[in-house]
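All protein chains but one are shown in place.
Lettered A and B in written order, each chain numbered from 1.
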Amino acid sequence: MTTTQQLVPLRGVKQSPLEELFTSGHRTCQGCESALVMKLMIKAAGPRTIVLGSTGCMYVANTTYYSTPWVVPWMHTQLGSSGSAALGTAAGLKALMRKAKMKDEPINVIAFCGDGGGADMGLSAISAALTHNEYNLLILLYDNESYANTDIQVSGSSPWGANSTFSPPGTLHRIMNRRWKKNTAGMLAAGHPQARYIATGCASYATDMMNKVRKALTIGGPTFMHTLDPCPKGWDYDPMYSHELGVLAVQTGIWVQYEVEDGKITLNGPSKVLARGKKRLPVEEYLKRQGRFAHFTPEDVAYFQSQIDEMWEKWWIPGVVPPGPQDP
Amino acid sequence: MTTETRVGPLETEELISGSEAIARACALADVDVITAYPIRPYDTVMQFVSKLIANGELTCEYIVAESEHSQFEIVKHASAVGARVFTGSSGVGWFYAFEALAVTCGLRLPMVAMVGNRALDDPGAFGCEHNDALAVRDLGWLLNWAATAQDCIDTAFLAWRVAEDPRVFLPCAISTDGAFLTHSQQIVKVPDRSLVDKFLPPYDRGKFQLHPDNPITIAPQVNEDWLMEIRRQTDAAMRRARDVIIEAHQEFVDIFGRGGDPFLEEYMTDDADVVLIGMGTLALPLKVTVRRMREKGHKVGFIRVKWFRPFPGPELLELLPRFKAVGVIDRDYSLGSPLNGGVLFNEVRSIMYSAPERVPIIGFVAGLGGREITIPSTRQMFEITQKAADEGGTDQELHWIGVRE
Partner (left out) sequence: MATYAVEVVYRGIFQKSLSRNICRSIVLASRLEGKIGTAFGRYGDSPERNGIPAKYFAVVAGDPVELEEYLAQYEPTEVDVSIVVDDTLCKGVESWAWYGLQPINALTKPDGAVLVTSYQEPEQLKEDIHVKDQPYDLAILKGSKSFSGLWVYKDDHTDVRILGALARICPDMVGLDSYKEAILQQWGDQRKVTSAERAFERVRRSPVEPGEGNPAEPFSFDLPGWEVMEEALVIPGIEPGGGFRGGEGGFEPVRSSVFKKFSTRTMRPVVNFETCTKCTLCWLQCPDSCFDVTPDGLYDANMEACCGCGVCEDVCPVPDCITMVGEEAFSDNDSQHDHWRRDRDDYMGWLRDKIALGKSETRSHGFHHVGQYDEESQTVEVGYDD
């Protein structure tokens, strides 16, 4: 069986590979954190990688015909197809290599999807891919919390109450999105015993994110990553604060950084410190920076805070595993 | 159970169904990636494929997908890295994959799919109708219809050969009538691997192969500045497919010693006054009826359309004007279309507009939902067509045959 590339962990920012494999030619928004995720993802993975991109911002804005930012081979796949694209590419390579129709070497296969493609439409294909432990592949869900490409419509991964073109606050209904954000990585971790590695990340913590990509690719097997990407377009803030908002999402405890390696769950980085009792920043610090929450009343902020508090105080593992039966 | 009789060093005779014939073709063509998902009646092919794999007679990556959409997306991506692929579906399953069916053409990715023709839901029905496969007729799929189990295995080799030709690079669907081909066993000549190797070169994706040694970007988003040119390219590929099919058929005949004409199978048409045209297994009752009517002195014949895309327009245009009337049998419907006829009927009428003389053309919708196209019903169709020939035309150009009034 084809082995994987051995990508050693980067010890600090100074060890970040200089090589850029995602350069210019993309037409994403100013301050696009998802573009940064792409850059870091491929910087971590290196040149012997095939990237499959499902429909979304990182397709439409990144690769507009005749220009591409990709140095590595890249191919579009359909909105719900990140799982199938990863599976098909990995299976094709494996078949050709084992039949000696292609040089046998470890080639990284990464398929990415947005929250619409991953947490909504493509969930079943991702789930299927994560049951195939005979293939080495990584599926990366870049989550900017809306269908930002198509004009910012609410997705199953949008936060409660957020303004979007499908959930605009109005005179009768202030809160149009009454759904709480899906726990996508946690759900996939719980449901796929053969997934070798599942992690969350955030480009604001670049080395951590790159190391998670490297660990996933080194471990091989079906792996999954979910990043939270501040989106100046859909979240409505000055683009220069993309990095800060990523940090705030983690430090308020709204976004939890963790990895699940062969079933073992570890909170890491600032999330680990929060779990040990460090005081979380109030969610208001994060919410009030974004136009998508500008219609929130103090009660809305308090509700949001209470849900985050419950996640940290009552869940078995904050952000990953919900509460179990109460102790007798 | 299969009975094998060795009739020569380079082929064996076996009693197998159309589905099994195609499964055997997968092994002989050394297919690299196969995806399966259950739906009747096509899924019989995957039951044979999985058995061949389990017994070591076929080596490939075999993935049971979680939906038809994924089934087709997986092989699409495997094809992009250079793998020979096979998949298939039926009825609404084929429709569930529709998005993938559309994009594969634009991507110019060769793929061979078996469509076990099946009626579309609702209501759920397992029987044969051609509307499933025909739904992709405008998109760039190569479409053909098999008539026998022998056809199934032969057409499969042709399908990979044509689809993977760099002048074409388009997906190809082999339509097999549900039940009649998928579930019934016939004596089939299964060729030796050496013959297949001679006919079918390895798939070479060339400069379009997605691989770190060839860092290309495939299918970036386009706007109105680009798409017409791209459609024109796919159109050119479909036009080139005609010549590639003719070339491949000729070579097939040379190597395997069977196959006939590339686009049309003619049966007793030489001196015929009236002919019926159709696709798939209805050839069987038609041929019987032609023989019986000929015995009684009726000059009738039958034409089976083998390739629907590319459409054999030039062949039909050359052939049909010499008849006094033509009947077209559709195992499909196209509701609200011109004359409320079927798809094949309207296509034949369309090409015949270019004919110097107008031949009366009658449409028959028959055999829907797997209902048998019987010998009496085919005789009825000939009679209606003969009447139009005798009278030089007709008031009623479209008939539903075999429907309870």
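In this text, a contact is a pair of C-beta atoms (placed from the backbone, for glycine too) under 8 Å apart; a residue touches a chain by one contact, two chains touch by 3 or more.
Keep in mind that what you see is a predicted model, and the values were worked out from it rather than measured.
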| item | value |
| --- | --- |
| Option touching the unshown chain, where A:T3, A:S67 or A:S306 are the choices | A:S67 |
| Which of A:G201, A:P232 or A:G319 contacts the chain that the document leaves out | A:P232 |
| Among B:A102, B:A125, B:L195 or B:I216, residue touching the chain not depicted | B:I216 |
| Residue of B:R232, B:R258, B:R291 or B:R358 in touch with the missing chain, whole complex considered | B:R232 |
| Residues belonging to subunit A that touch the chain removed from view | 13-14, 16, 18-36, 39-40, 47, 60-61, 64-74, 149-152, 163, 203-204, 206, 232-234, 236-244, 287-294, 296 |
| Those residues of subunit B which, in the complete complex, touch the missing chain | 106-109, 169, 207-208, 215-220, 223-226, 228-230, 232-233, 236-237 |
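Here is the rule we go by: only the chains that are shown with their structure count from here on.
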| item | value |
| --- | --- |
| Subunit B residues within the subunit A interface of the complex | 30, 32-33, 35, 59-61, 63, 65-67, 69-70, 73-83, 85, 99-100, 103, 202, 210-212, 214-223, 225-226 |
| Subunit B-touching residues of subunit A, taken from the complex the two chains share | 47-50, 52, 59-60, 63-68, 70-78, 80-81, 83-85, 87-89, 91-96, 98-99, 101-102, 107, 124-125, 127-128, 132 |
